[in-house]
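Accompanying notes for the structure given below.
The complex appears here minus one protein chain, its other protein chains still in place.
First chain written, first letter: the chains are A and B, and each begins at residue 1.
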Amino acid sequence: MDLRSFLLRRVFHSIFVVVGISIVIFCIARLVPGDPARMALGEEAPDEVVERLRQEMHLDKPIYEQYYYWLTGVLRGDFGRSLVTHQPVLQDIKETLPATMEIALVAGVIMVVLSIILGSIAAWYRDTVIDGIIRVMAYFGVAIPGFVVATVFILVFGYYWHVLPVLGRLSSNISVPPRVTGLLLVDSLIAGNMVAFKDALLHLLLPASSVAMASTFQAARITRSSMVDNMQRDFVAAERGYGIPERRIALRYLLKPSLIPTVSVLGLSLANIIETSFLVELIFNWPGISRYGMQAILSKDLNAISGVVVIAGLGFAVANVIVDLVVANLDPRIRLGGVKGA
Amino acid sequence: MTAVQHSKSRPEAVLGLNMKRQRFAENMGKYWYAFSRNKLSVVGLAIVLTIVILAILAPVVTPYPEHAGAFVDYDNASKPPSRSHIFGTDVFGRDIFTRIVFSFRGALLIALVVLSIAVPVGVLLGLIAGYFKGTLLDTVIMRTTDVFLAVPPLILALAIASMLKPNMMNSMIAVTLMWWPWYTRIVYGMAASCRNEYFVIAAELTGASKLHILFREILPNCLSPVFTKIALDVGWVILISASLSFVGLGEQPPTPALGQMVSDGAKYMPDLWWMTIFPALAIVVIILGFNLAGDGLRDMLETGVK
Partner (left out) sequence: MPEEILLDIKGLNVWYRVYGGYLKVVHNLSLQVYRGERVGLVGEAGCGKTTTMKAILRILPESVAHIPRGEIIFRGRDVLKMNRAELQKLRSRGIAMIFQDPTSALNPVFTVGEQLEDVIRFALPPEERQKKRIHDIAVQALKEVYLPDQERILQSYPVQLSGGMRQRICISMAITTPRELLIADEPGTSLDVTIQDQILRLLRELVEKHGTSIILITHSLGVARQMTDRIYVMYAGSIVEAAPSATLFKEPLHPYTVGLLASVPKISGGGIAEGIPGRIPNYLNPPNGCRFQPRCSLSDDRCLSQSPPILDVGGGHYVACFRYER
C-alpha cells in the first residue's frame, strides 16, 4: 500500500462517515415532534401557506425521499434557512466559521508546541522534581473542563488582572482589516496592519488556551512516555555509541519518533477541541460557529443544527486526514508499510 | 460425545472458571500492591470513595438538606464563606456546600446509568462484529460505529438533548447514545484476534454453541481493557454531563447540578466568586479522582500481576 492509496482510503472513509453523520442528524431532526414547516412560519400563519411550504420542503414525501432532497440540497450548499437569523444557514456558517477556525488554529499551535516542550522536559528530567511538577500539572490540566478554565480566565483577566482582553475578537478602537479570508490574523497581515494583528492575537490567547488546555496536557503525557520509551531503545544507545552528540540525538533522533504518538493523539483530541470550543466561544462571546450552533440548539433551529453538525463532522474528517498525512510523513513504517526491499 | 456437546456445564469450562476465581482471590494482595504502587492512585481512590459516601449520605452529612431544592432565605442570601456556610450561600440564600454534595448524586447517577447501558451494548456489538469479522454483520456494525465516533460527542449530545426536553433523563439518553461506540471499537479488535486463537477453534470443534463461545470463551479475554476504560470514563461522562448542564440542558433548577451552578454563579462574578469557584473545584476534584483511580486500575490490570 503506497501513500496515495492510503490517502485515498482515508478520504473515502471520511466521505462515508460524513454521509453517515448526515443520515443520523437528518433522522434526529425529522423525528423530533413538531412540524418543521409550522415552526418555520410561526403560529399565526394560515394553514394553506404552511401546506404549500410543506410541499416545497417535500415534507409530504416518505422520509427517504426527504433525505434525498435534503442531501442534494446540502451538496449544493443549501441547508435551508435559519429560524433565528432568517438567513440561509450556509451564509451564517460562512460568516461565523473563520472566527472558529482562528481559535482552532491558535489552539492547535499552542497544543503542539506546549505539549512537545512539556513532554520533552518531563522525559529528559524523568523521576525528578521537574517531572513530578509537570505530571501533577497534567493531572489537573486534563481534569479541568474547558468551560471552567474559560470561566476562571474571565474572572482573573476580566476583573482582577487586566493583561489580556477577555471579550470579542478585536478591541473597539481598532479598525477591522478588510475581509479577505475572514481570519483576522491573516487579514490584518494582508493589510499590513500590525497593530490589528497584535490585538487580534491577544484576543485569541485566552479562548484558545482554554480550548487547548486539556488536550495539551494529555498530549504532553503521551510525548513523555513515548520519549522515555524511545530513550531505552537500542537505536539511541547506538547513536550515542557512534559518537553523535547528545544534543543532536535529543533534538533529532529522539524527537521525531517520539512525536508520532503525540500527533496521533492530537488527531483524537480534535473532537475534544471542537466540543470544548462550543462552550468556550459561548463564554468569551466569540462570534464563531460554535456560538451560532449553541444558539441554534437552544432555540431548536433544526436547519442550523443540521448544518453545524455536518460542518463539525466535516471539519473533524478533514482534520483527521491532515493528521494522517502528518503521521505518514513522520513515520515511514506507515508510508511504506508492506513494501519489502528486493 | 453428543451428551457432552449439549450439556450446558461442560466440565472443562467450569474448572477453568473456578481456577480463575481461586487465582483471583490469591492475587488480591498482589492487585492491591500493583494498584497502590503509585500513591496518586490511592489518593484518587480516596477521593472517589469520599464522594460516593458523601453522595449516598447526602441528607445526613449536609448541614442544610432542605437547601437542595426550591428553598429561599433572602436574609442569608449571597453570603461569603463562613463557619455556618463553609462555601458561602447563593443569591437565594442556599448553602453552596449542601448543593454541591447533592449534585454529586446526579453526577454519579448519570455516570452509572450511562455506563451500565452503553457498556453492555457496546461490548455486545463489538463481540458480535469481531466474531463475525468479514461478514455483512461486521460491516454494518463497525461502519455505524465509525459514524458515531466521528461526531464530537458533546455536540451530538447537545443536539439530541435540545430537541428532546431538556432534563436529566434526556441528557442521559443523549450521552448514552454517544458512548457505546468506544466499547464496540475496543472489544471488536480483541474479539477479532481471539477468534483465531486455538481455545476458540477448540471450542468450535467440540461443538460449543455460539453463545458459549461469545460469552464464555471470547468475552473473558476482552474484559481487562474494558474495565480500565470504564474506570477512566466515569470522569469523562461526568465532564460531559456537567457541560450539558452548564448550558442548561441537564438537571433543571431547583435541583442542583455542578455545571448549572457554575454557569449561574458566572452571572454574579466577580463579587459572588464563591458561587462559581466551589462548584468548579468540585467538578475538577471529582474528575481528577476518577482519572487517578482509573490510571491505577490500568496499571494494575496491565502490568500489575504477572
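As a convention for this text, a contact is a pair of C-beta atoms (placed from the backbone, for glycine too) under 8 Å apart; a residue touches a chain by one contact, two chains touch by 3 or more.
Note that this is a predicted model, so its numbers are computed, not measured.
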| item | value |
| --- | --- |
| For the chain not depicted, the shown chains it touches | A |
| Of A:11, A:231 or A:298, the residue in touch with the unshown chain | A:231 |
| Candidate in contact with the missing chain, chosen from A:30, A:58 or A:126 | A:126 |
| On subunit A, residues whose C-beta touches the chain left out of the figure | 126-127, 231-235, 237-246, 248, 253, 256-257, 260, 330-333, 336-337, 339-341 |
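Basically, only the chains that are shown with their structure count from here on.
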| item | value |
| --- | --- |
| Chain centre separation (subunit A, subunit B; CA means) in Å | 25 |
| Residues of subunit A defined as touching subunit B within the complex | 13, 16-18, 20-21, 23-25, 28-29, 32, 139-140, 142-145, 147-148, 151-152, 154-155, 158-160, 271-272, 274-275, 278-279, 282-283, 293-294, 297-298, 300, 302, 305, 308-309, 312-313, 316-317, 320 |
| Footprint of subunit A on subunit B - complex, ascending | 40, 143-144, 146-148, 150-156, 158-160, 162-164, 235, 239, 242-243, 246-249, 259, 262-263, 266, 269-270, 273, 276-277, 280, 283-284, 287-288, 291-292 |
